[in-house]
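Note that this complex is displayed minus one protein chain, with the remaining chains in position.
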Amino acid sequence: MTQVDLEPRYVVGIVCFIGLISAPFLLPILTLRQLTAALFLGMFAMSWDYVSGYTGQLSFGHSMFFGIGGYTAAVLNLELGLTPVLAILVGTIAAGIAGLAVGFPALRLEGPYLALITLIAPLVLVQIVNIFPGTLGGDAGLPSPAGLVSVDEPIGILSTIGFETVFVHETIVYYYLALALFLAIYALFYVFTRSYVGSIFTAIHEDEDAVRSVGINAAKFKVFAFTMSGTVGGLAGAAFVHTAGEPNPGEILSIVVSIEVVLVSILGGMGTITGPAAAGIVYYFVRDALQTSSLTIPVLDATVGHISMALFFAIALLVLFFLPKGALPWVTEWSRDILERRSQRSESPS
Amino acid sequence: IGGMGDSDDDDEIKIGLLAYDPGSAPQGTAQQQAAELAVSDLNDDGGVLDEDVELLVADTQGSSSTASDRYLEFVVEENVDVTAGVFVTEVMTALMSDIADHQTVHMSGGHTSPTIAEMLADDYEQYKYQFRPYGNATRWIESISDLAAHMQEEEDWDQVAILCEEFEWTQSFTNALPDLLEDAGLEVVYNERYPADTENFTPLFDNIEGEDADAVVMAQAHSAGPAMIQWRDEEREFSICGQISQIVDPGSYEAFDGDNQYAISNAPAVHTADLSEHTTAFAERYNDEFDVYPNDAFSYATYDGIMMWAEVVEELGTTDSEEVVPALADASYVGTRGRIEFNDEDHEYPHDAKFGEDYLRRINFQWQEEDDGEGLQQVIHPEDLATSEYQEPEWF
Amino acid sequence: MLSVSDLSVSYGKVTALDGVDLDVPSGETIGVIGPNGAGKSTLVDTIGGFLDYEGSITYRGLEVSETDTPTLIENGLFYCTERRDLFGQMSVEQNLRLGSYLNDEGEDERLEEVFDLFPRLEERRSQEAESLSGGEQQMLSLGRGLMSDPEFLVLDEPSIGLAPVVLDDISEALTSIQELDVTILLCEQNLTFALEHADRLTLLENGTVQRSGTTAELQSDELVESYIGG
Amino acid sequence: MSTHTTQSAHDEAQTTDILRLEDVTKQFGNVTAVDNLSFSVSEREILGFIGPNGAGKSTTFDCVSGTMAPTDGEIYYRGENVTGVPQHALVEKGIARTYQTFRPLNDRTVLENIALSQMPNSLFSFADFRADTEQRAREICEQVGLGDVVDQTPDELPHAGMLRLEIGRALGTDPDLLLVDEPFAGLTSDEIDRTADLFTSLREGGMTLVVIDHNMHGLLDLVDRVIVISFGEKIAEGTPAEIRDDPTVQEAYLGGEI
Partner (left out) sequence: MVDIVGIAANTIILGSLYALIAVGFTLVFGVAGQANLAHGATITIGAFTAWFVAGWGGGVWIGLLAGTVAGAVFHVLLYQVFVRHIDDPINVLILTLLAWFVIEYSFRAGIGSEPRSVPSLLAGSTSIGSVSLLYNNLLIFVLSWVFIGALFVFVNHTKRGQAIIATSMNEKGAALVGIKTGDITLLTWGVAGLLAGSAGVLYGSFRAASYDMGMTPLVLAFAIVILGGIGSIRGSLVAAYIIGFLEVFTTSAISPRLSGMTALLVVVVVLLVRPTGLYGRELPA
């Protein structure tokens, strides 16, 4: 028997992939629907990681990209009746342009100075949305635009394999749409960051002067990183409002969203793409589990649900404190240790 | 298309309430209390359709995605017969498509933006499952303008200012209220909108004082704290009235340490007002139960909404939404604040409650201090419901 | 004053020092020489309390691992590290004044002395340390150390990057410091410089002591010759 | 023999200048670091560039390599005016430099540090460069004497290793003109010899070098010609022998020692 020697991380990757593909058959329908939303959080986090995790240009306002993508698409669909696909396309381009626009200050500004500029952008956008409630929906958000694909009738194949209602069918279709997008974005970022481009990004993070001294135009790469991140973030935002989410500030634009994305990425492991992608999903479900828990905490005489947010952030704080590089690098190191020990053990008797 | 809310196969009537931070935020807490009271009243009365009524409560966390998750658990997993609640407009806007998909009646209890009703006007068939037994904010300005006219006679208010938080529901205050006031013979000397996270009112108040306004009409849901404190501390020479959600909360006098004394707000009801034969009785019962008086539409409307739905269901003999919706749309029900009837499908605001002499009314109350130092919400307008005279701030 | 016995230091898997013994008697100048990567800087950093070690290092009876760096400084120690460790965005003068953080008696006079020694620094007195030229930074690093009026100097390659004229000046300064009975541990690559000042020499190679003896003894040692050259 | 080479290189200077500075001035606020400096470097020459600490040597390198633009004056590279051209563009034209204070990328191995210089300066490049670059990077490591430590990270390297890394990274850009800032600092004479040999062999391969250093033994043996500056101004120029004997240089720089 020939044994294929796969690195453990590929095995884990394949298992996860199969798990995601077969999720509709394994999970209750509402969990599947939540997973769809969680995938989007993962996509948002990846887009942040691509620029901030790799080049070290911290952005505290990535929601501006999701928001610009999502709002542009929603408004075009609602006001001008553009088809969802076209609306998403235009939304993506608009976010890409915003990425380009943020890329330029990033050439002059460093560290916290840049972070402030990125933080201000969504704060101002939220106010603009509030000032034009007519077209932008204001604080209340816009009603849902048309679905990316509309599932009004039960779908034949799904019915035959035992899925009953239209709601279930729609959920499954949206899930696969989100999954496809998630995997595509993951693959795209993976390829880029594992290529020389990623290596230049991390070099920029370490020392921009050193990068320039070997003939690489660091500025060009920084602008590119922002533009691509913005484009992908915008795509995710635009697809989100046409599938799992709603075009309102709390979902895609407010500063809270930006902060969540940073948190997810750092907890997952900055500069790994995989870490933030996975952490996005875990984050969503851990928070949900805490919120819905009705366990009572003895001393405080309160339910877990009641103090869920404080508890949730306390857990995140401890994770960060004990795993300062994030969860993924820790898991990798830990499993490498185990494997090493195991291989030593298997070698020693012989 | 198979809806899911109409399944009757479980032997309980289930009501799902979506509340914002119940147990902590006053709005969500009020909704939860009102729903509990309604359910216990229904069960005391033998249940609905001879079945026990069960209340399920979920926290929306003020987030539309959380609310949507919880809503779907109600309608898909728990098969609830009706849902109620929601306070944040953003959450409600997002929830409308879920409600349309799952075709289960929703009795709203807190959000006030006209956009929700406009969605029904645009596409009635899709959104008809939502009912709002207290109407939307555009209808309140008549009551406020009546108050201003009354105060012109009583207190010589001639010039008024308008100051609104930047929200959809305050649009009518900025756009339509000035005309009403001018019709009533008052002069609008200042009319501004400001972001809801504003904390510094000093420059705004300077301007209002600079315009010699006798009173300012405010529309605010978030920034009452700093506004009241600065109005009082800086001893501003104008009165405050309007729709100030935070001071409608009966617990607010304590929370604000009395800083809201003399401030006037519009409200659907307060426990001192005899809006219908049930108002005071309901309020006292509520107070006995929860040690606090009912709060705004969160309490009154949530209670009325559930009771009204139950009455219609009882009459129909089914909880099937397709039958309940038309029946509710035609129903007439006397609740804690008067008669509730809904605008019909062709109205500008379908399924919002009707206002008027024979229907729901709005009152204007002022926080006044009792001899024992406690605050009391005294109705000062309309006159037939007034419980006290207007008191001028002591620093005038 | 300082005694090192059986000292071993490693960075993860790299062993940088292995069983080093060294004695620095009061008032003497000990030169530590050796090729690149021999472990000189590691030795200095360990004495300064910045690295974990096995074995023992005692300075005036204090075991270094149980003492924090500021306490060693308080006891008259002074280091000049290879990387200089200046306060980049502070002026030359502020850097120097911080040199006498623990002992600011007579600060102004000492400042004048340092400026006499390195007139270049006086010219640059309000410039930010970061923008100084390499040699100027080296002068500042030395000057900052001298500000504390130390009794025991540990110098890691003080001659690095200095113009020959300046080297002459520093050499002179060092001689005058030696006359004050200050104890010195001098890690050097520049053998000429080391031979000129050291009373005794220790040759390190690959983290172990290869030769140890008086300067005169070692001057003609072939191993020393072969590593350090002319 | 060595005088001979110098002579011929010098003769060609008029016609085959690879680099020419004309009245270059660099000011920081009211500090004039480089003051009206003019000189030229001929093809395949090794030029020594010396002067007291703070004379403006590194700053001159900064201006030539495009790290910062001069306040005044012109710089010509192969006859083309390159004043103020950004560094990455100059690298593409063939100018590389090393830094006096090391700038390693501490997050990656020596090999990866050097491989950085092999990377294309374009956003999308599908050439099969990976195997290639690694091979080339390994060669460079061998060439500069880092062959044994390719998998170590920079902070594991001793001082000399860092220096080699710095040189290796510059070589990776395949320069025609290499500016080296203090390559001998902190090296033993043995290592100095080896580094000098490397420079000589690079020159054999067609490269032009400008070397700053304070180690006169090492430097004067290596170079063909020397330029001495002080307070940003040129004070002498000539063969190593001439410079050694120049009284101005002795007073301003060399001291009594040599």
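Just so it is clear, A, B, C and D label the chains in written order, and each chain counts residues from 1 on its own.
To be clear about the criterion, a contact is a pair of C-beta atoms (placed from the backbone, for glycine too) under 8 Å apart; a residue touches a chain by one contact, two chains touch by 3 or more.
As the structure is a computational prediction, the values presented were derived from the model and not from experiment.
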Item to check | Neighbouring shown chains of the undisplayed chain, as defined at the top | outcome: A, B, C
Checklist outcome for this item: Out of C:T29, C:T81, C:Q138 or C:S159, the sole contact with the unshown chain comes from C:T81
Next on the checklist: Please identify which residue in B:G47, B:P226 or B:P382 touches the non-displayed chain.
Outcome noted: B:P226
Checklist entry - Considering the entire assembly, which residues of subunit A contact the chain that has been omitted? => result 58, 105, 108-113, 116-117, 119-120, 123-124, 127-128, 131, 207, 209, 259, 262-263, 266, 270, 302, 306-307, 309-310, 313-314, 316-317, 320-321, 324
Item to check | Where the unshown chain meets subunit C, residue by residue | outcome: 48-50, 68-70, 73-74, 78-79, 81, 84-90, 94, 97-99, 101-102, 104, 128, 130, 144-145, 148
Item to check | Touch list for subunit B against the chain that is not drawn | outcome: 21, 24-26, 166, 192-195, 197-200, 202-204, 206-207, 210-211, 224-226, 228-230, 233-235, 246, 249, 251-252, 255-257, 259
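Note that in this section only the chains that are shown with their structure count from here on.
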Checklist entry - Hey, which chain is the most central one here, using CA centres? => result A
Checklist outcome for this item: Cα centre of subunit B to Cα centre of subunit D, whole Å, reads 77
Next on the checklist: Based only on mean CA positions, could you tell me how far subunit C sits from subunit D in angstrom?
Outcome noted: 29
Checklist outcome for this item: Where subunit C touches two or more other chains simultaneously, the residues are none
Item to check | Set of subunit B residues in contact with two or more other chains | outcome: none
Checklist entry - Classify the inter-chain contact topology: is it line, ring, star, complete, or other? => result line
Next on the checklist: Residue numbers of subunit C touching subunit D in their complex, please.
Outcome noted: 11, 14, 35-38, 41, 82, 120, 124, 127, 131-136, 138-139, 157, 160-168, 189, 227-230
Checklist outcome for this item: Listed in rising order, the residues of subunit D that touch subunit C in the complex are 28, 31, 51-55, 57-59, 100-101, 156-161, 182, 185-191, 214, 216-217, 252-258
Item to check | In the complex, subunit A residues that touch subunit D | outcome: 196-197, 199-200, 202-203, 205-207, 209-218, 220-221, 224
